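A protein chain is absent from this complex, but the other protein chains hold their places.
Up next is chain A:
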């Protein structure tokens, strides 16, 4: 993202868990910092050294260890790329429980280390549930083998959970055992154009009620985000007529076992929406082919790329109550305007999109260039807003190097103190990803 530049001179690319163990042991004895690096797609600078640490790339640890088509349990090296795993389980009629825009580069180990959420969380839950076991190399070189494939295992503290979302500060994940769900036999999607943000919540309720178990995504894109995605060629645009008067859009995806059944449900929903006395939607479009299905998704998934093409982005990935999504975006824009920072040479756009189903808003501020004034205007402003809603300052992207100072806005002093103790237990020499998560 061009905001973090490392000064590291060494990149190590071990091929086996044993090699990872030897590297860590060596570094630990000499107190050399180590930064685990996956696909380097993380958005908070977690995989970039802050000083001259050694980079430990997992890219060569990239084999599938086993897959059981009956239980759907996949055991893979941490360096396997998410897309590769998706393709691996596809012929067995399974899918990965996680999917995100970076799937072509990010690694399963990186996903686990960041506890990535993504587009399927609504349906399949978080990695804290789907990850069944981990193999982790601890900073002293010991290999913690918790690579079990058990669905149930209530035997004391569940240590592996600590590594999920630890962003490489406790150890290096080398193997992942994960439960993959059966592939849906039919998927459909629609994009709905809404006259007002106020309709998003009632729409979500209606959609949940009507689609129930086949609802697999409910994603929100505000008008600015949509316009940017279209401007930068992310997916085919809707017709002018269809977007006229729309303040925001919602992408609804269904995945189910039988096409006819799903289509009937979806059609009933759409009919209900269009014939209501006070319609919640202006109109919408429905994909008629897998190509259009991808194209509609591209409008949503492409926002990230569009934003980086448009300028320099300040990205906030926050959890706040659904009802405050728009207020947060609008107030931020107002706030920047009042500081005289909303113009061509400063902030160009303030936009919001995200996973409504998970209460997760991506608030992006697109600027002409990174300026200290903008940063000062945004922080701690945004963190205070989040804190006032008892929200999270980092819903799914983590803390990395970028948000360590802001941790107290989401975590109490007691929590942070415990985190520090845990870090101390695992990594007394502080070699694992120094400067990340905890200051």
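The working rule: a contact is a pair of C-beta atoms (placed from the backbone, for glycine too) under 8 Å apart; a residue touches a chain by one contact, two chains touch by 3 or more; residues count from 1.
The definition used in the following text is that contacts and distances are computed from a predicted model.
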Undepicted complex member, UniProt protein name, chosen from "Probable electron transfer flavoprotein subunit beta", "GTPase-activating protein", "tRNA (guanine(10)-N(2))-methyltransferase TRMT11" or "Palmitoyltransferase": "Probable electron transfer flavoprotein subunit beta"
Touching residue (missing chain; options A:54, A:98, A:287 or A:378): A:287
Sole residue of A:143, A:166 or A:238 that reaches the chain not shown, by the stated touch rule: A:238
Sites on chain A contacted by the missing partner chain, in the whole complex: 190, 192, 236, 238-239, 241-242, 270-271, 273-274, 281, 283-292, 294, 296
